[in-house]
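As you look at this complex, bear in mind that one protein chain is not there, while each of the others sits in place.
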Amino acid sequence: MKFTAQQIAELLKGSVEGNPQAEVNGLSKIEEGKPGTLSFLANPKYNEYIYTTKASIVIVNSTFEAESPVEATLIRVADAYKSFASLLEIYNQIVNDKKGIEQPSFVDPSATIGKDVYIGAFAYIGKNSVIGDGVKIYPQCYVGDNVVIKDNTTLFAGCRVYSFCQIGKECNLHAGVIIGADGFGFAPNEQNNYKKVPQIGNVIIEDHVEVGAGTTIDRATLGSTIIRKGVKLDNLIQIAHNVEIGENTVIAAQTGVAGSTKIGKNCMIGGQVGIVGHLSIANGVKIAAQSGIGTSITTEGEIVQGSPAFNISDYKRTYVVFKKLPQLERKINEIEKTQVNKTAE
Amino acid sequence: MKFTAQQIAELLKGSVEGNPQAEVNGLSKIEEGKPGTLSFLANPKYNEYIYTTKASIVIVNSTFEAESPVEATLIRVADAYKSFASLLEIYNQIVNDKKGIEQPSFVDPSATIGKDVYIGAFAYIGKNSVIGDGVKIYPQCYVGDNVVIKDNTTLFAGCRVYSFCQIGKECNLHAGVIIGADGFGFAPNEQNNYKKVPQIGNVIIEDHVEVGAGTTIDRATLGSTIIRKGVKLDNLIQIAHNVEIGENTVIAAQTGVAGSTKIGKNCMIGGQVGIVGHLSIANGVKIAAQSGIGTSITTEGEIVQGSPAFNISDYKRTYVVFKKLPQLERKINEIEKTQVNKTAE
Partner (left out) sequence: MKFTAQQIAELLKGSVEGNPQAEVNGLSKIEEGKPGTLSFLANPKYNEYIYTTKASIVIVNSTFEAESPVEATLIRVADAYKSFASLLEIYNQIVNDKKGIEQPSFVDPSATIGKDVYIGAFAYIGKNSVIGDGVKIYPQCYVGDNVVIKDNTTLFAGCRVYSFCQIGKECNLHAGVIIGADGFGFAPNEQNNYKKVPQIGNVIIEDHVEVGAGTTIDRATLGSTIIRKGVKLDNLIQIAHNVEIGENTVIAAQTGVAGSTKIGKNCMIGGQVGIVGHLSIANGVKIAAQSGIGTSITTEGEIVQGSPAFNISDYKRTYVVFKKLPQLERKINEIEKTQVNKTAE
């Protein structure tokens, strides 16, 4: 897809300065601009690059004043950053604009399929499942029996949604996401080995949730594992059975949350954090990367670090001393020696 | 599927109290009971909920005595918890009762397929592979060449089993499990880059093993990576080449075990633990979550924590002092000052 400066300017309600027929078919950062790409300049810190960039078209603020000749065609708009961001979205929509049902795919006759859906080749839709309008199910996805996927949600290639799970509207589930596998529940039996506890609950994901590649969310033993509206999960996260994650909470990659823990709203949880089961985390809590949470956090907005974690300022102060431990030990030994000597005097 | 109180009572050899035609099509916790669901009351702590629950049917102990009117239909049995648990299993079996070969699927003509198997659409069975009786291979699974999968094992959607690997009886491999990818073996060469060491061993998984979603178990360089009878692995675990895990050992999510390490029987290993390669872990060892194991553990039943890990009681005592380090440092400085002053007197 190629676009001219003229076309882009019309889209953004901007004005062209230079060649209105200049063409682009990609995007670039201004400092790495290549011919045939479109870039933008919003932050004055990057002004210098506009004189050297190879980008064919650059979107600039209407207030921008060039101090030397500029080779690129400029498009002047009220807010260069916002205009560029809206272009990104348009571009993204064009690139991901998939529709129709590719063959071979497997749609059980009892399933209900909405309007304007995309079902990629080798995708599987099980019995009685309901797929909303505008849903995109990329190739090789698995949707089990009795699943509900609401309007405008996208499942990228190779997502798996086990039976009876529910996904809200306008969610993105990236490749390799697994929703509703069995929770990890076993009861020791008389022979000193483990008997599986049947996991017959489900997973409910509300609207506007993003789930990163390879993340796994287990079904509840009974009831539901719940991911509330607006939650954003990064890649390779593990959410165990019966967990609940509150609205707009954000969790970075490779974090694990053990069974039945309830996390509040608007929390920010770093990468590689581990949270023990059956805890409760208050709203607005922030947890530093690699921390281990072994007890509930009841104070809203608390910020913690460490394994086990405690208040982040205390942790940082403590870690400063931790790094000095060898010299601290030497000092103690010297004090002790001096004292012994004095006592012996 | 709907069931009446009468049908369930017959199944459980219990007696109905209330409407024998009350119908349910789902299960719930008593405190969250909804109309049309079945619940149970076993622990007297939850007695209060039976008077307010919206569940249509509740299974109770035959000894239960109501102190106020109960709206739900009751089913009285000798042991409410056991009866409910057995219902869960029956329910689970019904929900997962898949049979037959869906099309399109790919079964190499040289493969041997047992009786009563399920092979989902888009599943792939390679050359000379042997699939036992009652095996369920969900859609989009990959079974390479010369693989053996024994009776009554289930591979959920999108499992991958590389060539020459063997899976025992009555195992569950959840979605996205990868068995037998190459071990991570490279030898530096003259040009200071790495040459791959061919990984031509396999993985052997014995009977009654559970492998959680997204877990990866690498094939041996030579010989076998072995997962013994009754081992339970949670989600997103990494088991490297030539590792051996002893009977009935349980490992929580996101733990990693490096190459050639041998783990004993009946161990319990927490989440996000890292175990270095070429170690040996004794039987019955317990490892706290997020610990790092850098040396072999030779004492049976030892319990450890920390990174690097040591005895858990010692670790906990040490961590108490760690959290006080800033005040400890202040104290040392004061002692030193006092001593210097006294010496100067």
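Which chain is which? They are A and B, in the order written, and residues in each are numbered from 1.
What we mean here is this: contacts are C-beta pairs under 8 Å (C-beta built on N, C-alpha and C of every residue); 3 or more make two chains touch, one makes a residue touch a chain.
Note that the structure is a prediction, hence the values are computed from the model and not measured.
Student: Which of B:3, B:46, B:81 or B:124 sits in contact with the chain that's absent?
Tutor: Of the listed residues, the one touching the omitted chain is B:124.
Student: Give the residue, chosen from B:39, B:153 or B:216, that touches the chain omitted from the document.
Tutor: Checking the options B:39, B:153 or B:216, the one contacting the hidden chain is B:216.
Student: By the contact definition given up top, give the residues of subunit A that touch the hidden chain.
Tutor: 27-29, 32, 85, 88-89, 91-92, 95, 102, 104, 120-122, 138-140, 156-158, 172, 174-176, 208, 210, 212-214, 230, 232, 234-236, 247-248, 250, 252-254, 266, 271-272, 289-290, 307, 319, 322-323, 325-326, 328-329, 332, 335-336, 339, 342-343
Student: When the complex is taken as a whole, what residues of subunit B touch the one chain not shown?
Tutor: 104, 106, 122, 124, 140, 142, 144-145, 158, 160, 162-164, 176, 178, 181-182, 184, 186, 192-194, 196-200, 214, 216, 218, 222-223, 236, 238, 240, 254, 256, 258, 272, 274, 276, 292, 307-308, 310, 314, 317-318, 320-322, 324, 328, 331-332, 335, 338-339, 342
Note that only the chains that are shown with their structure count from here on.
Student: Measuring centre to centre with CA averages, how many angstrom lie between subunit A and subunit B?
Tutor: About 25 Å, centre to centre.
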